[in-house]
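Each remark here refers to the structure printed beneath this line.
With one protein chain held back, the other chains of the complex are shown just where they sit.
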Amino acid sequence: MLRLDEIAKSFGGLKALDQVGFQVQPGEILGLIGPNGAGKTTLFNVISGILHPDSGKVFFREQNITGLATHQIAKLGLCRTFQNPAIFEEMTVLENLMAGYHLQGRSGFFSAILKPPWERKEERSIRERAMEMLSEIGLKGSAQAGAGSLSFGKMRMLELGRALCSHPELLLLDEPAAGLNHNETEELAEYIGRLRSRKITIIVIEHDMSLVMDLSDRIVVLDQGRKIAEGAPKEIQRDPAVLKAYLGEEDWIKSLRR
Amino acid sequence: MEWYDQLLQYLITGITTGAVYALVALGFSIIYNSTEIINFAQGEFVMLGSMIAVSLFPLLGVPLWVAVILAVAITALIGLIFERLAIRPVRNGSVINLIIITIGGSILLKGIAVLIWGKESRSLPAFTSTEPIKFFGATLSGQSLWVMAGTLLAVILLHYFYEKTITGKALRACAFNRKAARLCGISVERMVLFSFGLSALLGAFAGVLITPITYTAWDAGTMLGLKGFCAAILGGIGSNPGAVMGGLVIGIVESLSAGYLSSGYKDAFAFLILLLMLYLRPAGILKKKLEKV
Partner (left out) sequence: MKRDWGIWLLLCAVVFGMPLFIRSPYYYSILIFIAIYGIVVLGLTLLMGYAGQVSLGHAGFFGLGAYFSAILTVHLHLNPWPAMGIALIATVLVAFILGIPTLRLRGHYLAIATLGLGVVLQIIFKEELELTGGPSGMGGIPYFHLSSITFSNDRKYYFLCWIFLIILYGLSINLVHSRIGRALRSISQNQTAAGSLGINVSWFKLLMFGLSAGYASLAGSLYAHYLTFVNPSPFGFMASVKFMAMVVIGGSSSLWGALLGTALLTSLPEFLAVLEDYEMLVFGAILILVMMFAPKGLAGIFSWIYQTIRNKVKKQDAPAG
């Protein structure tokens, strides 16, 4: 589904990514972990085309997507969420989701200004589908609320729902549980679990170890821009290199061993 | 007459106007560094400086140098007031809001100038009645010398100020990293206020220097401001040495193109340079502004 070949990216003198390579199989959930500043978000930015790597290649469904623009990559079926929920705060919750259906729509400039019947029909169907998504993510009551007025947890759900609207085959989630309370985290975990049955491949960055360990089929660990381990959750928990990377962060080690 | 006969003269003209652009560009840089705002009212400071000097000198009958110093000081004060009244209340507004506020400020200042001084253009006498210096067939007027020397002095003082004084160092700290500066106990608000005063002062100084050569009027600041702005961008906005270089380059290019190509298109060249800079080096210039994802 996704293959990374020796990705490198530096900011000034800082090597944010250093020869990172791994593969993701269709239908799997891959956890991406590592201490703060390890380069996880940077890797997502490279995969989704927001940043271009200094060297190395990204293959998505056997196609080389290195250097393509973000929207072109999205069109191929790859969507992501952001570490700080990047919702459109001045639009309503419903409109956020409808924007998520952008790739599903066909109407162009002339049908937008002239509004022929088929354009109206398309808009109606997008609206209906957005409403369905709204109840799926549990935000039905807030359809007409301004997205900026949602609680942080709901913003995260909204962003996730919006990403799903584009029917991605590969979904990148950047710390989806950060800032959520216990209940919200559980709901989220359950929801992501359900996505598995829809055959959506997922890479998830997460600091909540119990969540990643439960969800993921496999885990990749980054530290200071380098991949230091890859394997099943059980193996990762015992991997000496991983423990060393988290050295000094006692809580983490505890949560890893749990 | 061969093309090189005039070259020296064009260069002198170019350096003289370029020096003024450099001062204006420095003003842009100073404000940009402490606020990331581009102050569209910068040219009006130039106009105010010269207008105030013009009206102080014959009206109050004070000596010219007193009028010049007073004019620069009053304009600096106007810069401070402008920051307090118009900029501070909206410091965190959107880019569009800030652009409009400074443009509104520039129109307001022009409006005030029209009310006070009317629409005729005015002039100052040259600072000294120095005989023009002639060499290699070119003439260097006394006032041109004043402009060059004045600019040089301003640049040296500014450098000294940034390197040696506490306020100067605090300003640099703000430019480098506002949050860190605040943590070190520097009052960023004061620095912003101060940078408006300083850049108004530089603008006014540019204005009084050039007025004996070019005349001044209520709308004389607009073009000077825009050119100064091109210079600031050319030098890489926020960089003081860059602003000076940019000013000189624009001044010289303009004077050469007016001399050899077409005087009508002379204004266009400054803007074409500006556009080329923005197009060819957007990443370089935009480095600070890239959205962090």
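Going in written order, the chains are labelled A and B, and every chain counts its residues from 1.
We adopt the following convention: a contact is a pair of C-beta atoms (placed from the backbone, for glycine too) under 8 Å apart; a residue touches a chain by one contact, two chains touch by 3 or more.
Owing to the predicted nature of the structure, the values given are computational and were not obtained by experimental measurement.
Chemist: Who does the absent chain touch among those shown?
Modeler: When the full complex is considered, the omitted chain touches A, B.
Chemist: Which of these touches the unseen chain: A:Gly39, A:Gly100 or A:Pro176?
Modeler: Of all options in A:Gly39, A:Gly100 or A:Pro176, contact with the hidden chain holds for A:Gly100.
Chemist: Among B:Val95, B:Ile133 or B:Cys184, exactly one should touch the missing chain; which is it?
Modeler: The one listed residue touching the chain not shown is B:Val95.
Chemist: For the chain left off this view, which of B:Cys174, B:Leu193 or B:Ile233 is in contact with it?
Modeler: B:Ile233
Chemist: Contact with the hidden chain only, please: which chain B residues?
Modeler: 36-38, 86, 89-90, 93-97, 99-101, 103-112, 114-115, 222, 226, 229-230, 233, 262, 264-265, 267-268, 271-272, 274-275, 278-279, 282, 285-286, 289, 291, 293
Chemist: Over the whole complex, note the residues of chain A touching the chain we left out.
Modeler: Those residues of chain A that touch the unshown chain are 48-50, 69-71, 74-75, 79-80, 82, 86-91, 95, 98-100, 102-103, 105, 107-109, 111-115, 119, 122-123, 126, 162-163, 165-166.
The definition used in the following text is that only the chains that are shown with their structure count from here on.
Chemist: When the C-alpha atoms of chain A and chain B are each averaged to a single point, how far apart are the two points in Å?
Modeler: 48
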